[in-house]
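Comments concern the structure below.
A protein chain is absent from this complex, but the other protein chains hold their places.
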Amino acid sequence: MRAAVINFPGSNCVLDMYYALKDFRLDAEIVDANQENLDGFSAIFLPGGFSYGDYLRTGAIARFAPAMKGVAKAAKDGRLVVGICNGFQILTEAGLLPGALRENAKPGFICDEITLNVANPDSIFSSAYDKLQITLPIAHGAGNYYADAQTLASLKAHQQIIFTYEDNPNGSLDDIAGIVNQAGNVFGMMPHPERAVDPLLGNTDGRAFFQSILQRKDLLTHAD
Amino acid sequence: MLTKVNPEPKTAVQIQTEKIYADWGLTEREYDIIKTRLGRLPNYTETGLFSAMWSEHASYKKSKPLLRSFWSKNERVLQGPGENAGILDIGDGQAVVFKAESHNHPSQVEPYQGAATGVGGILRDIFAMGAQPIAVLDSLRFPEVTDDKTRSLIDGVIAGIAGYGNSIGIPTVGGDVYFDDSYRGNLLCNVMAVGLMNHSIIKVGQARGAGNSVIYVGAKTGRDGINGASFASAEFSSEKAAQRSAVQVGDPFMEKLVMDATIKAVKDLPDIVLGIQDMGAAGILSSSSEMGEKGHSGIELNLDRVPVRETGMIPYELMLSESQERMLLVAAKGQEQRVIDLYKDFGLDAVVIGKVTDDGRYRLTFQGETVADVDINLLTKAPSSELPSQLPAHIAEAEQTQFQPVVKDPAEMFLKMLASPTIASKKAFYRHFDSMVRSDTVLRPGSDAAVLRIRGTKKALAMTTDVNSRYVYLDPYEGSRMAMAEAARNIVASGAIPIGITDCLNFGNPDDPEIFYELKESIAGLNQMAKKLNTPVISGNVSLYNETDHQAIYPTPMVGMVGLIEDKRQITSVPFKRAGDLIYLIGQTQDDFNGTEIQKLLTGKISGKLFTFDETAELANQQFVTKAIATGLLASAHDLSEGGLAVALSESVFNTDFSFQVAFQGTHAALFSETNGRFIVSVTADKQQAFEQLAGKQAELIGQVTDGTTLEIKDAEGSFSISKQQAADRWQNALAELMS
Amino acid sequence: MYLAKIYVTYKKSILDPQGEVVKSALHRLNYTNVQAVTCGKYFEIKLDTADKAAAAKEVETFSDELLININMESFTYDLSELAEAVD
Partner (left out) sequence: MYLAKIYVTYKKSILDPQGEVVKSALHRLNYTNVQAVTCGKYFEIKLDTADKAAAAKEVETFSDELLININMESFTYDLSELAEAVD
């Protein structure tokens, strides 16, 4: 399968994601956000960072980048779309995931390692976890998930909440850290699994995230 | 399009009679030298050029004679001081690039933007050499936190560092923070940046080859920061709060684009991009004139071509503006378009604004007329002056004996010490910094030194910033040696070999002979240890006039040290690893209390003659730790610094599931002594014999790691225990509580 | 030339963290008369449209499209004619 890591101006976790994917021997490629056509990719990763400086609002400007047309198409086609941190913010701004991310309840950027609950261990993005509590890095100033009551009810009804915070660091509604769309192929989360794949860095709880994706070969054959 | 503006608001004669040059910081003597050397009166623009280039900030005229003495050559040095940043060989064709810079005055006036642009500025120095920045460290000095104004100042600085570093995506991996009232009204914000590169693409800031083009890259020029260089060279006065034009706003998004594009330009167009310089203090002026001077060339600029974001700017403003996120390149004649196109791909403007000449002149044209034409060497070489120096009275009159703390309740002292802001965990600050981005950070803030792996190799780099300015205040020479020693201990404890340093020399007004003495002695001390540690001084920065209403800060020669780890498996961290491991103290503990945290806690001040520095023991102990790590004998290592043994032991169990049980020969007070050259290490029981054999008398077994919930200490005056949870809470929460 | 002044705030039902921070800072500075603080964004945008109605329409569209996130923010604006283009 071919995986794209979209490089928006201001993205800064492009290499982190790229190396993590390479670590799992995925055929990964960094793709400029000006590229509209992403048809050749069976999985598309929107990495962390500060796209367009995150000026105005996180992800607000990036969602209009040409690559987002390709991302929307991939989402519709049922291919995998993953947004981490800024990528998650972009996906909500683009309406590919419900809700929005506001600045942290206590304003200010936080970089730390936090405990996450695997709220839905059956998703494409969590199935390889063999434990229900994991530790992942977070690094964000606007990770405070918000959705209106109806949206929240719907997220719950369709088991779309994949990860929740054990000790909510940012004020997110219902401790939500990561969600999928109803179809189950578009995923976004604030924590950074790609920063937790190498034992040298002291945390490997991100590995099962990637392994989960790899388990679903059926979904990954698209462009092979 | 071009609306004519008058480039010379005052005539050359008016400048002389109204002494406008003096308002801009030039002395009578300097003005006379300019007149004589030009053979005429300098015009408005030219006077502005000299005032900026001859300011201390740009010219180092008062410190240069001393800085020349720095030892900066050994087999690793590929680039010493004098360039954007220094470079050290780390083998395999790779090199590490680093430098530190101060942004004290701007951060005092506008904490967020001052600190943010400090990060932006030092990163430009790194990528101007062609290197990829990989890490930022910040060394901060604040007044004691007694009021909301100080809190918001500190919050602003922290948020500014975070705002810039996080956004541009370079991890902030370390630093240090101290609180002392000598920094009231004059906080210090020093930032160090580290980069990585291949030897083959080293770029320097030189303009060579007549006819080659001078290219302007990045953000447009506005009126921000005009006269920042002379602003940084003036003392603060609380009455004169309105030093306003010097504030600049940082744009990390723009800088990320400039950084990525510049690194690509160096890589893809090595024969076209001939020189690079960032625009820092005194903007276009200092970058272009210094590039010309270093390349033994002249420079000619057409100011009508400078991209501007405001209308009606005159040459003086264009030249002195300190708008951020701008770079100057020299590109081979005829090939400019390749450079311009490359930057365009990143959405950036690159504009040819002038050319290199061979006549040694610095010439500016504006609206078709020549507005400045001066000898480039005259402009870039301010007349330096030898300043008088005198032993400070407080040292001459200092009490010679060591303070003897009386510790009646050691447990209480322990807790008090752990909660003291200088000792307490700085996590409340550094949690705002993205220390992990790029996924190379092996040891993050909270370690002795930060450690970053180098992908694709077995190597890693360690880095730290240090200086205890209380020591330096009590004894500039010895205190500076101790700063070097502490930095090296941090590097060594993390498993690295120190390979070089940068510095930031923060002092008061050098015209005061006592301050000049501090500067001189401090440089001598750093230099002496640099040689001993084989850590050449490859870059640095001087920040003088750090005074408020004639009260100088403590002399603060910040040391930024980098170490090399040849094999990642040797990376060693502070926390104890296993219950049952043996705890050893390396180094003798003396009654060393003048200038210490316990003296400050008990007497409210620091005073007396600084305790002595045993260089031989320091070096021997460092070498021993290095050897023990190399032999694979250590489970953990931590150096002792402020707060002494008590603090180092505690820090080794915080954030672990363990406690300790220790028996120590000294008094209660000695637990808090700050004798240099000491480490705490832990050793797994099965390695005890091998370790003790290697150590001989150099290590003393003082206890073991336990899985209990209390810290148990026995010393010559008795035994006591402390709840680990309570100790950890004090240490972890003290800063957050102080700040709210 | 028209000048649009656009004011963006969180919707009423959404907590405004910055506002809370500013409020307590004001209280700490002894401005205890302050009852409530809302923090928002403010834009001044100069537009060169044929007439005021066109300017208004444009402001409304691009504000919804870009300047705010309709899930959580709302905006109001004022529109005035500028005498002439000043830089």
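Note that the chains take the letters A, B and C in the order they are written out, and that residue 1 is the start of every chain.
In this section, a residue touches a chain if its C-beta (ideal position, glycine included) is under 8 Å from a C-beta of that chain, and two chains touch if they have at least 3 such contacts.
None of these values were measured; they are calculated from a predicted model.
Colleague: Taking the full complex into account, find the residue in B:Lys10, B:Arg208, B:Arg223 or B:Lys264 that is in contact with the omitted chain.
Modeller: Of all options in B:Lys10, B:Arg208, B:Arg223 or B:Lys264, contact with the hidden chain holds for B:Arg223.
Colleague: From the listed residues B:Asp181, B:Glu310 or B:Asp511, report the one that touches the chain absent from this view.
Modeller: From the options B:Asp181, B:Glu310 or B:Asp511, the contact with the absent chain belongs to B:Glu310.
Colleague: Of B:Leu78, B:Val109 or B:Val145, which one is in contact with the hidden chain?
Modeller: B:Val109
Colleague: Since one chain isn't shown, list which residues of chain A touch it in the complete complex.
Modeller: 52-53, 55-56, 61, 64
Colleague: Which chain C residues would touch the chain omitted from the figure, given the whole complex?
Modeller: Against the left-out chain, chain C lists 1, 5, 7-9, 19, 22, 25-26, 29, 31, 33-49, 55, 58, 62, 65-67, 85.
Colleague: Even though one chain is hidden, which residues of chain B still touch it in the full complex?
Modeller: These residues of chain B touch the chain that is not shown: 109-110, 113, 219, 222-224, 244-245, 247-251, 253-254, 309-310, 323-324.
Heads up, the rule we're going with is that only the chains that are shown with their structure count from here on.
Colleague: How many angstrom lie between the centres of chain A and chain C, each centre taken as the mean Cα position?
Modeller: Chain centroid spacing, chain A to chain C, equals 30 Å.
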